[in-house]
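The other protein chains are all here in position, but one chain of the complex has been omitted.
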Amino acid sequence: MAILVDRDTRVLVQGITGKSGILQTKSLIDYGTAVVAGVTPGKAGTAVEGVPVFNSVADAVREVSPNAAISFVPPLFAKDAAMEAMEAGIKLLVLTMEGIPKHDVLDILSYASGRGVRVLGPGTAGVISPGKCKLGAHPARMFREGKVGVVSKSGALSYEVGKTLTDAGIGQSTVVALGGGPIWGTTQRDIVKLFNEDPETEIIVLLGEIGGGTEIAAAEYIAESVRKPVVSLIVGRAAPEGKSLGHAGAIIRGNKGTAASKMEALEKAGACLATSPAQVVELIRKLG
Amino acid sequence: MAILVDRDTRVLVQGITGKSGILQTKSLIDYGTAVVAGVTPGKAGTAVEGVPVFNSVADAVREVSPNAAISFVPPLFAKDAAMEAMEAGIKLLVLTMEGIPKHDVLDILSYASGRGVRVLGPGTAGVISPGKCKLGAHPARMFREGKVGVVSKSGALSYEVGKTLTDAGIGQSTVVALGGGPIWGTTQRDIVKLFNEDPETEIIVLLGEIGGGTEIAAAEYIAESVRKPVVSLIVGRAAPEGKSLGHAGAIIRGNKGTAASKMEALEKAGACLATSPAQVVELIRKLG
Amino acid sequence: MKLYEFQGKALFREAGIPVPRGAVVTASDRSGLFAPSAVKAQVLSGGRGKAGGVLLVSTQAEAEKAAGSILSMELKGEPVRALLVEEKMNIRAEYYLAVTFDGEAGTPLFMASASGGMDIESVAEHSPEKILKLPVDPLWGLTDYKLRAMADFLGYENKKEFASFARKVWTLFREKNAVLVEINPLVVTDSGLVALDSKIEIDDDARPRLKDLFEKNLAEQAALTGVEGEADHGTITYVPLEGNVGLISDGAGTGMLTLDLIRDLGGEAADFCEMGGLTSPEVMYSAMDQVFSDKKDIKSLLVVLIGGFNRMDEMAEGITAYLREHKVSIPLVVRLCGTMEEEGKAIMKEAGLPVYDDLRTAVADAVRFAAGGN
Partner (left out) sequence: MKLYEFQGKALFREAGIPVPRGAVVTASDRSGLFAPSAVKAQVLSGGRGKAGGVLLVSTQAEAEKAAGSILSMELKGEPVRALLVEEKMNIRAEYYLAVTFDGEAGTPLFMASASGGMDIESVAEHSPEKILKLPVDPLWGLTDYKLRAMADFLGYENKKEFASFARKVWTLFREKNAVLVEINPLVVTDSGLVALDSKIEIDDDARPRLKDLFEKNLAEQAALTGVEGEADHGTITYVPLEGNVGLISDGAGTGMLTLDLIRDLGGEAADFCEMGGLTSPEVMYSAMDQVFSDKKDIKSLLVVLIGGFNRMDEMAEGITAYLREHKVSIPLVVRLCGTMEEEGKAIMKEAGLPVYDDLRTAVADAVRFAAGGN
């Protein structure tokens, strides 16, 4: 088990012949991910790193039955590519690109919602279930198989914490990056729920940041439904109020999005709070 | 059990204060259907046959938790009303009106598809699970509780056969009318599948007619998956070729939609063919 | 509402879809005739090409002759009252392109084929793989990847031009509430794609929201045919047949069942007249009027009613009202049951009219009466 991706995941790379597509396809294959197909219109019959390229997702589905897609399609074409994947029956979309027009993202999420399509991103580094499947940018050596589920908006922060855990000998079930917002196909609450239901995940690490309310929503779910131990690290405690620090969600609105308010909500929900990756390790050791 | 509607069905009537709405609400209540709410914008606080009227579906859902809706809203407003019901979480819509613009119907079906919303109609007489719940125009005395599942495009034909069965002492699990087309939210195949999975239904009666291909699609499903006995009556054998007899679907296209081609497909699929309601009774007696 | 080719092309032009330069010509106004040109009969039915309704002409004299000849034709029973005269195109290829809906799947459907031209029906029957059918989500609209798939399938190089063309067709389909927009053939010329024909049908149910569109086109049609649109039968479907048993029903399914029973019992229906499942005394009255006006030689009239939404009291009112105002000398067989059955039967009884309960018995009697029995 694990969540979102595992050994049965068969990956389709949309935009496989672009610079990022080629580089990432190699990185996925090197990790052992089953990359079964790529799509670039007009490039059918070619191959990238040994992966057959098709003109359309429908062709790829017919020939090699992928069940997850990662997209490196340029922002203005991302919407059409996402629809193509969804209409072909793909149920997990990883939208790596930033800069997709927001109305396009809203359209994608409307179609996906209720049709059972899970969208990670946009602007996500993706997901890795160490030892099983990597469907994203996570540097392989920073992760190892284990029992800790990690969720983060920021890709880099998820690597940072993964690296610290791995260096300390603590493995992960799945590590998920959600993207920097301001719109998310999947939120921390969704992933915490999946971890809670995943028999292989024993401890949940929730990495949050200032701005927005997704950590509060996750805290509410944790308080209601999660009995597994949760360790949380909220970054941005030292950020000045009222300034946007990169992620558009990271703008303090009233009291809602402050680090303090999030830490308070998570503590009330029963989570253990860390202030650094090193402390995340300490808390997990205490809990384990 | 039964399919689509049973004793737990809590009905919302959209357009309850119109002429049809009032008359049909009375008929549903007389039958014992749990009509819990009506909606007509601007009529909140009033009541029809003792049923409270709300301004919006959302208000009705909050107050009395309906789980199925029947709509008597005029055709040009039907689309908005359907969306209102779907967005409020109603999972069964019975669209009785004919004359809803076809692009509106297509929009409704797109939104419903995959969101787990079952749409009966448009132009349907509805559904009855005798002795449990009536959500449609079926004349009460023509039906009695039993083990035969009946599906028909035409409402009147489903009454005719229901009446004949009931007069012969044969009860029904559920009797479903789908509407005359040319667009259907639910087809015969869908209903045959539900009957096949319904423990209470022992024999399936498929009422078909000339035109279109929905009976052929149902026959394919029967051949593949149905082990319960199926009795089928296809009407329109005596119809002249190439003429439309009311239902827009009932136009013979090539060989596809003829009574003969449908009867052949159903017979091959293992169904017993009847040429009149009386013969349906005979065949059921033989099978029972 | 079906549109004539020239009406459809006016919509194409408005939507920016390329069409040949052309003019409408009637018997009374031939000023638009020119040559060289294609002279095309304007009829609502299909298959005019095979029937000689399209002629290519090189000179003005030929054009005059072709016009005269086509304007004197009847195509599938429809007199030709107008022509569309269009410039000849230099045709490199003929495609088929259409958007309609698949009612059984509940979705709009784009269809494209490189085998355009007159014989698309036979392509559909014998080589269905030569027609690409792509469902389109109506809320999302036409996607780029489907446009690429269609252009690929057709083998048309200029994908951008094709996409722009097809998008306009889609927008027209949606905005005009069409149930069919068909272009056969869609031709490839030196200057790109051109819609050489047009077959458009607009959803009658959308009339209240497209009043101008309907009024303009129906007025044009009325001006040509001299008929002020079809008589509005409301929900009534009326089809004349060959027999002598008049038939009225309040449902297409029971109507067809009755048709079958009439034949099985040795009779033949004179008509198929179906009123829809939600009707009124006035519609019942009109249905009888329709049958008696059109079929003066029927020997019995069978009225088959089984009320769900329909109320039997209202049906009985309609029947008795008609009989009060008209002299009917043939036997009337009325089967009446369902919603408000008691009330309906009471009204019939008061008027001295018998009522049947069993369909088979009713059909048997109607057939017997028509055959001269009692």
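The chains carry the letters A, B and C, assigned in the order they are written, with residues numbered from 1 in each.
Rule of thumb we're sticking to: contacts are C-beta pairs under 8 Å (C-beta built on N, C-alpha and C of every residue); 3 or more make two chains touch, one makes a residue touch a chain.
Since the model is a prediction, treat every value here as computed from it, not as a measurement.
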Which of A:Val64, A:Leu109, A:Ala223 or A:Leu287 sits in contact with the chain that's absent? A:Leu109
Answer key for A:Ala44, A:Ala239 or A:Leu273 versus the chain not shown reads A:Ala239
Just one of A:Thr17, A:Thr201, A:Thr214 or A:Ser232 touches the chain that is missing; which is it? A:Thr214
Options B:Gly18, B:Pro41, B:Gly114 or B:Gly171, residue touching the unrepresented chain: B:Pro41
Counting contacts across the full complex, list the positions on subunit A that touch the omitted chain. 20, 23-24, 27, 75-76, 96, 98-103, 105-107, 109-111, 113, 123, 125, 136-139, 142, 152-160, 163, 180-185, 187, 207, 209-210, 212-214, 217, 233, 235-240, 243-247, 249-250, 254, 275-278
In the full complex, which residues of subunit C touch the absent chain? 139-140
Considering the whole complex, not just the chains shown, which residues of subunit B touch the missing one? 41, 55-58, 77, 80-81, 83-84, 87, 107, 111
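Just so it is clear, only the chains that are shown with their structure count from here on.
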With centres defined by CA atoms only, which chain is the most remote from subunit A? C
Relative to the centroid of every protein C-alpha atom displayed, which chain's own C-alpha centroid is closest? B
Rounded to the nearest whole Å, what is the centre-to-centre distance of subunit B and subunit C, using the mean of the C-alpha atoms as each centre? 26
Could you grab the centroid distance between subunit A and subunit C? Build each centroid from C-alpha atoms only and quote it in angstrom. 53
Just how far, in Å, is the C-alpha centre of subunit B from the one of subunit A? 43
What parts of subunit B, by residue number, touch at least two of the other chains? 113
Two or more other chains are touched by the subunit C residues 137, 140
